[in-house]
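The structure under discussion is supplied below as structure tokens; questions concerning it will follow.
Note that one protein chain is taken out, while the other chains of the complex remain in position.
Chain nomenclature is as follows: A and B, assigned in order of appearance, with residue numbering initiated at 1 for each chain independently.
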Amino acid sequence: MRYDVIVIGAGVCGAMIARGLSGLKLKTALLEKAPDVAMGASKANSGIVHGGFDALPGTLKAELNVRGTALMKDVCRDLDVPFKNCGSLVVAFSEEDKATLEELAERGRKNGVPGVSIIGADKLRELEPNVAPEAVGALFCESSGIVCPYELTIGAAENAVKNGVDLKLGCKVTAIEATEDGFVVTTSTGAFECSYIVNAAGVYADEIARMVGDDSFRIIPRRGEYYLLDRTVGSLVSRTIFQCPNKMGKGVLVTPTVDGNLLVGPTSVDLTEGREDVSTTLEGLDKVARLGGRSVPKASVRDAITSFAGVRAHPDSNDFIIGVSEANPRFINAAGIESPGLSAAPAIAERVTEIVEELTGAQKNESFDPVREPVFRFRHATDAERAEAIEKNPAYGRIVCRCESVTEGEIIDAIKAGATDIDGVKRRTRAGMGRCQGGFCGSKVAELLAELAGAELNTVTKFGGESKLLYERTK
Amino acid sequence: MEKQLTCVACPRGCSITVTLDGDSIVSIEGNACPRGKKYAENEITDPRRMVASTVKVNGGKLPVVPVKTSSDIPKNMIFDVMREINRVSVDAPVEIGQVIIPDVLGTGADIIATNND
Partner (left out) sequence: MNERMTYDLVVVGGGPAGMAAALKARECGVENIALIERASELGGILEQCIHTGFGLTYFGQELSGPEYADRFIKLVDKTDIRVFTDTMVTDVSPEKVVTCVNKKDGLMKLQAKAVILAMGCRERPRGALNIVGTRPAGVMTAGTAQKYVNLDGYMPGKKVVILGSGDIGLIMARRMTLEGAEVKMVCELMPFSGGLTRNIVQCLNDFDIPLKLSTTVVKVYGDQRVTGVDIARVDEKLQPIPETIEHVECDTLMLSVGLIPENELTVGAGIPLDRVTRGAVVDELRQTEMPGVFACGNVLQVHDLVDFVTMESQIAGEGAARYIRGELSDPEYIRPETGFGVRYIVPQKINIKDKKDVKLYFRVGAIYNNPRVVLECDGQVLSSKKKIKVAPGEMEDVLIPASVFDSLTPESRITVRVEV
């Protein structure tokens, strides 16, 4: 099979890029080594849509963050992904911190971030009564927000597929051979020819680049650990609360999530081995608990429903690496996408699509539809909407996950849309995301997965591979 | 020979030491009340247990139906009884109280269904 473009990596950037490319008359494939999309940094990050005052002026990070954030609301509306323009506060605890706020505000002005102001302690208290009383002021950014990062990835990938992209899961790139007019990409499921490659391989982007002789950057896997707190404390703050960076470090953030929980984290530790080591550590989680309590004392780990870690792709250059590789004019990097990569993703997709459009001279795809079919979510529906939905599809009348009010119908929708394991259903529907963490619904989700696949219950996995839930029958 | 037991006659859970000469009890110590002595005697001379498990069902709503012994059986026969339970299957419908294996291994206890299917 020959493609015009192969995008390697179905994280938020790869999926958004594939969706962008599906707006052109090109045959595009999106390859992902994991059994699902959004399995790397895109499923485990802060979910923040940054204003854009943090990155240094003149960097790609600054430019694409501001642009991406401006695009985010419309992208999320089109893809039916939860997004909230909740605003953020960088909280200062000392006079020194206040000076830093001034610097950040100035950077924000230079970067063109709308709605940035510095507020005093009284105003801060008024906006966020649960911020620590020691806080002396804050940088208020009205344009920032929160989004569900894996839903954005899932939505973008689904929309890309709808517009003609071939999504190949469980397809690991093992070698790339440059040919006269493109590449032969060897994968764990066979070889594909293509004219262009977009490298969105996250923590493996440097390895992929090296396959075409591009040795211009290194990715340092950087792990961050988080606590997720119960919805009962989800409204302790209504904006993202950052701590003012100082010589002690960047601090941790405390933020509401689009699903009503409270998220505290992350730490930042460079991994020396294991690029995907997302195990949590005692030291890491202790630090999150300690630092989180400094800005929002009531955000207590006693209310934790889970903890997790994600690995970000930190580039040695400290800036996003986006553009045609020096090593091969048909190879485009979208690499080193660490924070604010989620915010920038719509702009990165726009930029890469422009590059590919210019290289290929491809026409616009006239039948491109940017809108993803809306997903029915019982928990967001009114009683009248629920009644109507159940009438159309009785499966919306059986609640499977009681913590998050997820119905059988939604789970079946998710499985039909591509979820093949427990975690895939969880990310698409939130079944198992709540306070009991799947204790009640896990086995029921497994039954539905088995039933729809026409397979035995013990073939169901948590996240593909050997992550089996069950062994053989007892009798 | 000495044997250590934890009494289950009440929540206190006395640690009871039984001294044996061959099969006969020489002394029972550590019990706070006569119920402890009785418990220790039974546990030494003829310990018995209820066994509960499941049996495969053919053509039922669920793949297995729960079963139990209708009365307690000698403790040292638990795994033998389990083997018998694992050996059989039953056709649906199954009714609560239905005998699945009569007089299992000559213990006098039946294996009976404890739910319907």
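Following the convention adopted for this analysis, a contact is a pair of C-beta atoms (placed from the backbone, for glycine too) under 8 Å apart; a residue touches a chain by one contact, two chains touch by 3 or more.
Bear in mind that the values here come from a model prediction, so they are computed numbers and not experimental data.
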Touch partners, limited to displayed chains, of the chain removed from view = A, B
Message = One chain is left out of this view; which of A:L56, A:A175, A:A191 or A:A387 touches it in the full complex?
response = A:A387
Ask   = In the complete assembly, which of A:P57, A:G170, A:P370 or A:G397 touches the absent chain?
value = A:G397
Inquiry  = So one chain is hidden, and I want to know which residue out of A:S46, A:S307 or A:S343 touches that hidden chain in the complete assembly.
reply    = A:S307
Contact set of subunit A toward the excluded chain (per top definition) = 228, 278-282, 284-285, 301, 304-308, 383-384, 386-387, 390-391, 394-395, 397-399, 402-403, 405, 435-440, 442-443, 457-458, 461-463, 465-475
Request  = List the residues of subunit B that touch the chain left out of this view.
outcome  = 5-8, 10-13, 32, 49-54, 56, 62-64, 66-68, 75, 78-79, 82, 96, 114-116
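In this section, only the chains that are shown with their structure count from here on.
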Query = What is the distance in Å between the mean C-alpha positions of subunit A and subunit B?
reply = 54
Task = Flag every residue of subunit B that touches subunit A in the complex, lowest number first.
result = 54-56, 63-64, 86, 89
Message = Quick check: in the complex, which residue numbers of subunit A touch subunit B?
response = 473-475
